[in-house]
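== subunit A ==
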Amino acid sequence: MDIGRFLLTSITTTALAFVVGMFYAGFRRKITARVQNRVGPPVYQNFIDVVKLWSKKSNITHGVMQHLAPLWQIATSITTLMFIPILVDSTFFVNLTFKGDLIFLLYLMVVGSLGMALGAGEGGNPNSAIGVTRGLTQMIGFEIPWVMALVALMIQHQTTTIVGLMDVQQASGTWLMFSSPFAFLAALLAMPGMFRYSPFDIVGAPAELASGPISEFGGKYLGTLMTNGSIFAFVKLVLYVDIFMGGATNLVLLVVKTFVLYMFPVLWGLVSPRFRTEQSVRFFWGWPLFFGLLGILQAAFL
Partner candidate 1 sequence: MEQELLDLLVEHFQDRIAGSVKSDKRVEIFTSTSAIEDVLMYAKNVLGYIHLVHFSCVDWIEENEFELMYAIFSPKSKITIMSKVRVDRENPVAPNIDYIWRHANTFEREIREMFGIEFTGLIAEKEMILEDWIEMPPMRRDFDTAEYAKKTFFDRPGREDAQDVRETIIKRTGEELPEFSKKYSR
Partner candidate 2 sequence: MVNDKESRKIVDIIQDFARKSSLFVLAYGTGCGAIEIPPTMTSRYDAERFGIRGAATPRQADVLLITGYLATKSLKRVIRAYEQMQNPKYIIGFGSCTINGGMYWDSYNTINRLDMYMPVDVYINGCMPRPEAVIAGFAKLQKLIQAGKADGWERYQNNLEFYRKNQKKIIHNWVMPDYNW
């Protein structure tokens, strides 16, 4: 693999993720508005927000760690993106697909959170620290059913790579969400926690915590965080589509599948009030955990 081609594909992938993720965030705001009987902002509103944040004429930071915090996030998102197959058997979007596996992704996806936590901590704002502790606590909650789902799939199909799981779906002709429904349910229920959408948005609750961890971030830092947020949303959606919905053979199908999947946390969030931290952990350790156990039992004994 020569470096020029790799640069081309990786930049294309990142740009794709950025644009799609931004539009998804815009659609989320639009749908929220429509549900609340409003007109809502245009779907490209988030692009404008990012441009505005980057064109702020002054920025403040409290120190090195806060300066680096958005970078941890965005480096994590883009590296994760490189390890996820965008399309099935694509010769273009190869990136680093064959270089890592699911355990690596599981760990990589939390690096950004810890970096962000340190940056938020350096700000010295107690709201940030409270938000971070809530976020980390919630992470323990949703990671367990999510890992259970992945472990179930891995032991059933004797592979730990995403490509392997996609090949299984190609060979059997059915999606894993149908052949391993319990694992899928567990992973799906863990999804809103991963997105931190309502009802699991106590981490950055604006009214209680003054937007929590990001309360000291403004200007270009907030712009980077928003960019990262949309890329990371796309990463998570593609990961779910690849694992449970057989991946996508072309970009249109990918967009359709990810959008349908994205509607689940969005629409659930619209009709849900906010959980307290311990309530959300108890939620994740309730039914999702049960479905995860069923998934593992199915994988181990059927």
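The candidate set was assembled so that all candidates are chains of the complex that A comes from, given by their letters.
Here is the rule we go by: a residue touches a chain if its C-beta (ideal position, glycine included) is under 8 Å from a C-beta of that chain, and two chains touch if they have at least 3 such contacts; residues count from 1.
As the structure is a computational prediction, the values presented were derived from the model and not from experiment.
Touch with subunit A in this complex holds for only one of 1 or 2, which is 2. Residues of subunit A touching candidate 2 in their complex: 29, 33, 36-42, 45, 48-49, 51-52, 55-60, 206-207, 209-211, 214-219, 222.
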